[in-house]
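Heads up, the thing below is written out as structure tokens.
A single protein chain has been removed from this complex, and every other one stays in its place.
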Amino acid sequence: MSEEIKLMKGNEAIAHAAIRCGCDGYFGYPITPQSEIMETLMEEEPWKTTGMVVLQAESEVGAINMVYGGAGSGKKVMTSSSSPGISLKQEGISYIAGADLPCLIVNVMRGGPGLGTIQPSQADYFQAVKGGGHGDYQQIVLAPASVQEMADFTVLGFELAFKYLNPVMILADGIIGQMMEKVSLPLFQKRMTDEEIKEKYPWAAYGKPSHRKPNVISSLEIESVEMEKRNQRFQAKYRKIEENEVRFEELECQDAEYMLVAFGTSARVCQKTVELAREQGIKLGLIRPITLWPFPKNEIAKYTSQVKCFFSIEMNAGQMVEDVRLAVNGKTEVAYYGRMGGIVPSPDEVIEFVKTKMV
Amino acid sequence: MKEEIIIAGFGGQGVLSMGKILAYSGLMEGQEVSWMPSYGPEQRGGTANVTVILSDKRISSPILNTFDTAILLNQQSLDKFEKAVKPGGVLIFDGNGISKPPTRKDIDIYQIQATDKSIELNAHKSFNMIVLGGFLKLRPIVKMESVILGLKKSLPERHHHLIPVNENAIKAGMEIINKI
Amino acid sequence: MAKIKGAIVVNTERCKACNLCVVACPKDVIALSKEVNDKGYNFAYMQNEDACVGCAACAYVCPDACITVYKVKVEE
Partner (left out) sequence: MAIQNIIKPENLVYTKSKILTDIPMHYCPGCSHGVVNKLMAEVIEEMGIQEDVIGVAPVGCAVFIYKFLDIDFQQAAHGRAPAVATAIKRLMPNKYVFTYQGDGDLAAIGTAETIHACNRGENILIIYINNGIYGMTGGQMAPTTIDGMKTATCPYGRNNEVNGYPLNITNLLAILEGTCYVTRQSVHNAGSVRKTKQAILKGFKNSMLGKGTSVIEVVSTCNSGWKMTPEQANNWMVENMFPVYPMGDLKDL
């Protein structure tokens, strides 16, 4: 499925993967630490090869609404930003969710709140998995922990977005975006033609032939009774996603007495922590949620009788720990350790914290 | 084999690209590699550093607090990272502009007069390759052929004519590194 | 001599009795009726049929596209 192995930044991997997987349009606005995504696209000039549109918008607000417009046309469209810019996009994301549209949104997180720091953080977990915008909606959230996953999840993100007609977010951080690792890029996939889109996505607003009713892309439904029905439909869709799309990775879990739960960069730190712990004879394991929504709650719950304490290791003030606690449901102890404001916890810190909970 | 390296200096010394060439060289040998720069305003004239890991196993954390080798190219970096070298590890520094040389006894400390050498060779831009040569002399974790391939991969085509200059710089570096 | 005769048909259920057609008519053909439609509006009608010349000014200004206009040339 793949070609030559390359060395590139996570941000660059996203750009190359987007071009290769037949993305029709990228709309963005520069912000550190993810600007290489648009820079790479502009350098590659895919409009000359695949016909992909790349546009620097006037703002994040403009960009996400371009994504909304493109998605409503049945096109494969995406945007990317970092925390403060993602806040600005929330209005549009809510509209996209409310109109059953597919799209890919990349958030390469930095430390907040406010303008904060450009250093890596995971403080947008709540925003990504529990809303962000207004209304009862969910977006699928993929948390890459490597450059390879930045490329892979670009492809997967679009697949899931179109499978469920729902926004998908890649929730990465400055480290995953900025670091270089080996990556094998996906094979080239052709962009869909307008005719193929008409056939495959009959809901798209591409111009009304005389034989059908107008396609109206809208999240507006003024009648409460109808709006509730629409919400029930959304909820049914979300339950289906929860049933089918949970993704996670386990490391040294089989005999683990203590279990780390971490995603993205902090999961990489925790891999190292597990290595160190095992060297010291501590039976430590790691569950890495790959989908943050839907959250692998059953997969964590499975270990409640085996594990003496779960540790949610995060680059924030303790956000995912709430979901871990919900999954564990009081059956065993759940502790949180994290750093904030752009500081990444070190494996040594984590192992020292684990030891404080060991009996 | 696993080598965890920090390269630190000031913007313009070619710290990031040295790391990149090293990472590419590892890639050419089929190793697992990661290259994690300090990013942001630091790149624009201030201090810059990059963590490079080469390993024959999957790399866990791409950012580290301790290193097998620290290549420190100004006083600020020396102050910051001397203590981050693992006991028994290697510290390489360029003596140019260093007022407080490293003092640790539990590590191997090497000096490389790369600034002077680059002036002597009239090749300012090869400074970082001289340092790389010094490092590779001590820790031959990648073959010279792989470095040349790595250079080809990491340099844009229009700069490929500079590869022999870089190769010479690497060889020069190998000759001038001295244990303190 | 030829004379232009016109007529309008008002979609009385669409009409909202805004009166703009009454104002627009150069021949004072249209008025609002005493009767009301289902929504309760006193819809427009041709009060003075003979005067209509089918100029369609009423139809142009009608915000609800309620008015259909016909016109015929008649020899006297």
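Just so it is clear, A, B and C label the chains in written order, and each chain counts residues from 1 on its own.
Here is the rule we go by: a contact is a pair of C-beta atoms (placed from the backbone, for glycine too) under 8 Å apart; a residue touches a chain by one contact, two chains touch by 3 or more.
Predicted model only: the values in this text are computed from it and were never measured.
Asks: Given that one chain is not shown, what are the shown chains it touches?
Replies: Its contacts among the visible chains are A, C.
Asks: Out of A:217, A:300, A:315 or A:334, point to the residue that touches the absent chain in the complete complex.
Replies: Residue touching the chain left out of view: A:217.
Asks: Extract the touching residues of subunit C with respect to the undisplayed chain.
Replies: Considering the whole complex, subunit C reaches the absent chain at 5-7, 9, 11, 13-14, 16-20, 23-24, 41, 46, 49, 54-57, 59-72, 74.
Asks: Which parts of subunit A are in contact with the chain that was left out?
Replies: Against the missing chain, subunit A presents residues 24-25, 27, 53, 55, 57-59, 61-63, 65-70, 72-73, 75, 77, 91-92, 95, 99, 194, 205-210, 214-220.
Everything that follows uses one rule, which is that only the chains that are shown with their structure count from here on.
Asks: How many angstrom lie between the centres of subunit A and subunit B, each centre taken as the mean Cα position?
Replies: Between these chains, centre-to-centre, one finds 34 Å.
Asks: Let me have the rounded angstrom distance from the C-alpha centre of subunit A over to the C-alpha centre of subunit C, please.
Replies: About 60 Å, centre to centre.
Asks: If you average the CA atoms of subunit B and of subunit C, how far apart do the two points sit, in angstrom?
Replies: 88
Asks: Using the touch rule from the top of the page, what residues of subunit A touch 2 or more other chains?
Replies: There are none in subunit A.
Asks: Hey, what residues on subunit B touch two or more of the other chains?
Replies: None at all.
Asks: Subunit B touches which residues of subunit A in the complex?
Replies: It comes out as residues 5, 7, 32-33, 118-119, 174-175, 178-182, 265, 268-269, 271-272, 274-275, 344, 346-348.
Asks: Per the contact definition, I'd like the list of subunit B residues that touch subunit A in the complex.
Replies: Interface residues on subunit B, with respect to subunit A: 20, 23-24, 27, 32-37, 39-41, 59-65, 153-154.
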